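This is the structure, below, for whatever I ask next.
For this depiction, one protein chain was excluded, whereas all remaining protein chains were kept in their positions.
Take a look at chain A:
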Amino acid sequence: MIRLVLQRIALLVPTLLGLSVLLFLWVRALPGGPATALLGERATPEAVERINRLYGFDQPLLQQYLKYVGQLATGNFGTSTRTNRPVLEEFLNRFPATVELTVLALVIAIGIGIPLGYVAARRQGRLTDHATVVASLIGVTIPVFFLAFLLKWLFAVQLGWFPSAGRQDPSMVATHPTGFYVLDGLLTREWDASWDAIVHLVLPAIALGSIPLAIIARITRASVIEVQNADYVRTARAKGLRRTRLRSRVILRNAMLPVSTTIGLQVGLLLSGAVLTETVFAYPGIGSFLAEAIFNLDYAVLQGFVLIIAVVYALANLAVDVSYGLIDPRMRTR
């Protein structure tokens, strides 16, 4: 198990190096070069030259790249041209917000998706099953940002049950020792601050969780149907295993293998979806910041965020593989 983790972390290094080469060349392939990216398209030739000398863009590419990697290794991802703050700092300031959002979205997706898929499989061919299949199909094809719109319009604008934007009420006076607002409220015993943060999370999390929910429900259904017809289930039933034990220990546990892989694949989808959901709900996470960076052509932020997100993505996938080992004993021996 530990060997698997170490192996995967070792594999991460070449991936990130390759990605850094791509991102390095990417900014240098910009029309007008990186100086134009920093100064804007109407920069004077003198200013461009000054910037080129200042940042070393006039040096050989290999030398520039080594310097770039050296900076990355020390956590220097450049400076946002828009806010004039280090990219890493901007990322870390907003990361907790996105973590809270994606975790709640995933909790919703798993918490509803697995039971839904299981029930559909048990009642295969009946109304519940058909309804689940149709609903999950619609869930996959509705664009995240459109669903976000609908939720915002119905539950925030029309009914007023939930706030339509932000992370916490601006009038809320709260301290934030960790940056995770829900957790902060619990730590400082400011219950209303925690509650307010949760209320702000509900709509964006439902929108973000919709596609993973649909996918998880589908895979769970298909997997349970396949497992419950397997020979070993018949054997277990024949030897007189109690029904509850058969369902929980044999069917559900074996059916969870493909489901856990699927859940791992959702992390990328959630990070992508966060860009759209956070934009609709003006939720101050890394997604909405990234969207603003696109509008303002803030290349340092784009480049840095993509690289950091790739690391997060890789680590999340690693965590999934490790959890796979916990579910499937066969994986442990490898």
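One rule holds for everything that comes next: contacts are C-beta pairs under 8 Å (C-beta built on N, C-alpha and C of every residue); 3 or more make two chains touch, one makes a residue touch a chain; residues count from 1.
Keep in mind that, in the parts below, contacts and distances are computed from a predicted model.
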| item | value |
| --- | --- |
| Which of "ABC transporter permease", "nitrate reductase (quinone)", "Heme exporter protein D" or "Radical SAM domain protein" matches, in UniProt, the chain that is not displayed | "ABC transporter permease" |
| Omitted-chain contact residue, chosen from A:166, A:268 or A:284 | A:268 |
| Listed residues A:94, A:152 or A:167, member touching the removed chain | A:152 |
| Where the unshown chain meets chain A, residue by residue | 14-15, 18-19, 22, 26, 29-31, 137-138, 140-146, 149-150, 152-153, 157, 268-269, 271-273, 275-276, 279-280, 290-291, 294-295, 297, 299, 302-303, 306, 309-310, 313-314 |
